[in-house]
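First, the structure itself, so that you have it in front of you.
Only one protein chain is missing; all other protein chains are in place.
What follows is chain A.
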């Protein structure tokens, strides 16, 4: 991933005023149109073989997440085992994309996953509030990277963003980016539920991408409003337009509140119809979820056997 500002947008982050001018110069979002578009795409009917494909794709895109104060090494290990073999009764079920944990659990997750192709994602930068001094946040990131995290999920400073201090947010993302050494990919969480408006989500998306995010992510899952089809659609439009302007592809990760197969398939339709099929891989699109996996597995069993499955046939997390 390039960490320098792409050339067509060179100079927009040279000062607070140029950055503000750029972000406020982005077209305003039509909220009614956006929500109607997201709702319309949600009505697509995906059945039989297409549904089976969508379910497997969705499973392979999950960042299987546990972000609780009560997380134990045992819970992280069982989550890792589930990521490696989601359905013990059916070896054809794909592995999930990653396991997402707090930094102090990253080493446990790394050890449990071994050299399998399941990434360790770690939240960092004083997740979920992001209210800490910059050097504390950077130390948080360093500890996660040192523990073997392949991906860092950082939260932006919403306070600074809402106060209009865009350059501070930009510089902070750049500083975190610099700590993501080697092949570590950076996901930038906006906490869309706290940004109040769709215009702000669009600005945050561009700000994050300009600062070198590998992924832009809706939310932490810790506030009332998490990922919605509308805000994810908006971010998908942003990554599409960003690639068109700069040639750099950025991934999208909706997180929180996606619990059913039906929801997940709607998101996949959004991806295909907005950003395009290039994003339909776990390298460029992820679901931040935990209970979603069980529903996908139950649907998968239903397609395989013709019988409705139940919670007795998937693991309790």
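Methods note: a residue touches a chain if its C-beta (ideal position, glycine included) is under 8 Å from a C-beta of that chain, and two chains touch if they have at least 3 such contacts; residues count from 1.
Rule of thumb we're sticking to: contacts and distances are computed from a predicted model.
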Chain not displayed: protein name in its UniProt record ("Aldehyde dehydrogenase family protein", "Bacitracin ABC transporter ATP-binding protein", "3-isopropylmalate dehydratase small subunit" or "Monovalent cation/H(+) antiporter subunit G"): "Aldehyde dehydrogenase family protein"
Touching residues (missing chain, whole complex) on chain A: 301, 306-313
